[in-house]
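With one protein chain withheld, the remaining protein chains of the complex are depicted in position.
Chain IDs A, B and C follow the sequence of writing; residue 1 opens each chain.
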Amino acid sequence: MIFLATVGDRDIRLKMRRENGQPVVEIADHAPQLDLVQLSQSSYSLLVDGRSHHLSVRPSRDGYLVDLRRRTYHVRLRDELDLIIENLGLKDATSDHSGEVTAPIPGLITSVAVAVGAEVDAGEQLLILEAMKMENEIAAPKSGRVAVVHVSPGDAVEKGAPLVELEGCQGL
Amino acid sequence: MIFLATVGDRDIRLKMRRENGQPVVEIADHAPQLDLVQLSQSSYSLLVDGRSHHLSVRPSRDGYLVDLRRRTYHVRLRDELDLIIENLGLKDATSDHSGEVTAPIPGLITSVAVAVGAEVDAGEQLLILEAMKMENEIAAPKSGRVAVVHVSPGDAVEKGAPLVELEGCQGL
Amino acid sequence: MIKKLLIANRGEIAVRVIRSCRELDIPAVAVYSEADRSAPHVLMADEAICIGPPPSVESYLNVTNILEAARSTGADAIHPGYGFLSENAGFARSVLNTGLTWIGPGPETLEQMGDKVAARRLALEVGAPVVPGSIEPVTDLAAAEKTATEVGYPVLIKAAGGGGGKGMRVVTVADELPTAFERARSEAASAFADDRVYVEKVLGQPHHVEIQIFADSHGRVVSLGERECSIQRRYQKIIEETPSPFIAPEVREQLSALSVKIAAACHYLSAGTVEFLVDGDQNYYFLEMNTRLQVEHPITELVTGLDLVAEQLRVASGESLSFDQDDIQPRGYALECRIYAEDGFESFAPSTGNVLELSAPSGMGVRLDHGIRQGLEITPYYDPILGKLCAWGRTRPEAVRRMVRALEELRIIGVRTTVPFCMAVMNHPAFMEGNYCTSFISDYLPELVSWSEEETNHLGEAAVLGAALFAAARRPTTSDRTDSRSAKSDWVRLGRERQVSQ
Partner (left out) sequence: MIKKLLIANRGEIAVRVIRSCRELDIPAVAVYSEADRSAPHVLMADEAICIGPPPSVESYLNVTNILEAARSTGADAIHPGYGFLSENAGFARSVLNTGLTWIGPGPETLEQMGDKVAARRLALEVGAPVVPGSIEPVTDLAAAEKTATEVGYPVLIKAAGGGGGKGMRVVTVADELPTAFERARSEAASAFADDRVYVEKVLGQPHHVEIQIFADSHGRVVSLGERECSIQRRYQKIIEETPSPFIAPEVREQLSALSVKIAAACHYLSAGTVEFLVDGDQNYYFLEMNTRLQVEHPITELVTGLDLVAEQLRVASGESLSFDQDDIQPRGYALECRIYAEDGFESFAPSTGNVLELSAPSGMGVRLDHGIRQGLEITPYYDPILGKLCAWGRTRPEAVRRMVRALEELRIIGVRTTVPFCMAVMNHPAFMEGNYCTSFISDYLPELVSWSEEETNHLGEAAVLGAALFAAARRPTTSDRTDSRSAKSDWVRLGRERQVSQ
């Protein structure tokens, strides 16, 4: 099984196979001695050629989030089939390309700066979401026109709740 | 529902019912305000008339083990049916009255002091079980005759493993 | 002595106060909002009372419910912690009028020092310089322009009625003044219901240095030394240390002496902090007085060995301070990193979620004060502070290295925190040399958030391997699909199962 892993700007080639019943992983043409042990629901101990890593792994929408030392690594893994599909220019139908702006954290809407029909530029303030005693400005991710405003000042919203829908913004 | 709770030497009468959809527990003729919230697999927060208790509860063979402050409380709960059965002199068929002596902890058998057929007094050493760098003397819980010896010096045993069986000892 | 103490707060500071109660054998009553039923301060207290729904105004700021909680539990004293009602003179007065003991300075002191203009006037009276600017609030643009021209640009427009960065504007050139003046006033009005502002000179290379003082009701006022709090983001402290690596010994002595004078002049009682700005040339200026226990008090405890909360409870009961000025012989160096539920690498965006894992650092010279537990939901209702990690060392480099070690050990999984950002600060050469002022974070932000060689290469590969092995166990590869159960145990082993089988 061959994977192409993407972490940050780097693409890393991975080969995973079984040898004498033991899993073997080749990474960048080297096959390190690996030992992964699950410690709890969220955390793992990984020994790579004896180097000890205490990490947590959880699946995300399009890959895996790995907490290791002081960083969170966003790892995408694509197998041969994924790569062929991508090379053919086909897109994953499930991925989100809509103009929906959602609440990044739960909180309280304290003000709404736009109305339906307004034209907004990328970076322009749409509304203010207050959480943890702080006002967070929610800005338009791309330029477009406001199609729907889902919230009013005073509304409490959950994480991921739709706030505003923009139209006319490709590839958001 | 009426329970008789036994903790240590004390018997405590409990009445549990529902009032306006809310659970109400009467203990020793008082109905405290109760609030039990589960914190994790093993632990709970219990408020009794506002008094805060951080406890862990787990079922044991014949009741519940409750860790609270510096003690482990062994609580037996018997409902009306249990009490009727007991008063009639009937015994629970599943309870263990055999003469089996089991390993209280996992460890290594370092010596066996008795052989089949030997008569032993209560408190007499049967064997030595080594665990955590310490020798633990396993003694006869009651007087009787050794019927079976399951282990030999050098054996590693799991917790609960049968070690010796005694016969002629009622009510062990 | 106090018979039963109600703590009108939550989170790490409520836990902190409960700890001193335990050590003094004083039963502690926790109050909690409906969002905090299973929070550590509730679990640790002797008694716990719900005081309302999650929003602070309905619970932790709800004076009626808090006083009723004290009445119903028979508490005879209230500790307000920091934030919430801690500097609210009206609340302090209600507490005292109900016949309870208030842990903190009296309402008159709270009123006087809570008014920035009055506080500056008092500082000038005892001989403490204040930042050049308007002594009285400015009410019209012309007066603001006059002051700005006198002290010279850049200037800062600041709200008289409160802090936290609200109603605050930096003005670099005269043209910007009119707009900034109006916006600061309107922000101040909506934030503090008080539109008074004043104009101050912006200092060069400013350091935020504060003096911890302590006063009892018998007229004794003691300085416990300074804390350097110049590592800030959005005018909020994130890392503090004591002693300051910057100020000269004679400045330290002068600041201490002035702080004691200020505390005496406002008839101070209990723990308080006098804040100063010190510029690059060691000129110092009184800023304000914080009339409560400060978030960063543990570093003073680490070097002095004193329990400031226990001391607050003693002096509130009318006892004398258990120490005098000669007993204050600070030992070593102490640092604090504030653990906020914020992603320091993403503009300090707040983060909420469930604490899936919490593993506390410990060992030599490490102290963690926190108010969370594994399984706790971090909600958006309150201040994002989760805890404070402190490290002590014989020397400053030892304390810094120890802090790095402790930050590496601290595992909080499930919520983003400022732990990684604090690590970046600790490892930055300017911080290691003790050479920094309040612009540190903005000056060095790109370096602080950049990835190291090791992080991108070696650790990046480890992360990929972790993800791949995890994925292989969950999504069996073609050859594994026949038996996905055994596949899992091949790729990932369960630590626990493994040991049982041996």
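Rule of thumb we're sticking to: a contact is a pair of C-beta atoms (placed from the backbone, for glycine too) under 8 Å apart; a residue touches a chain by one contact, two chains touch by 3 or more.
None of the values given here were measured: they were computed from a predicted structure.
Note that of C:16, C:185 or C:396, the residue touching the chain absent from this view is C:16. Of the listed residues A:45, A:72, A:102 or A:125, the one in contact with the hidden chain in the full complex is A:45.
In the full complex, chain C touches the omitted chain through residues 15-16, 19-20, 22-25, 34-35, 37-38, 44, 53-54, 298, 301, 305-307, 331-332, 354, 359-360, 362-370, 373-377, 379, 392, 394, 398, 401-402, 404-405, 408-409, 495-496, 498-500, 502. Interface residues of chain A with the unshown chain, by the touch rule above, are 35, 37, 39-40, 45, 47, 50-52, 54. Listed for chain B, the residues touching the missing chain in the whole complex are 1, 3, 5, 7-8, 10, 12, 14, 16-18, 21-23, 25, 27-28, 32, 34-46, 48, 51, 53-57, 59, 63-64, 66-73, 75, 77, 104-108, 131-134, 136, 159.
Please note the rule applied: only the chains that are shown with their structure count from here on.
Viewed as a contact network, the protein chains form an open path, each link joining two chains that touch.
Separating the centre of chain A from that of chain C, both taken as means of CA atoms, is a distance of 31 Å. Averaging C-alpha coordinates per chain places the centre of chain B 48 Å away from that of chain C. Averaged C-alpha coordinates put the centre of chain A at 50 Å from the centre of chain B.
Across the assembly, chain B contributes no residue in contact with two or more other chains.
For chain C, no residue reaches two or more other chains under the stated contact definition.
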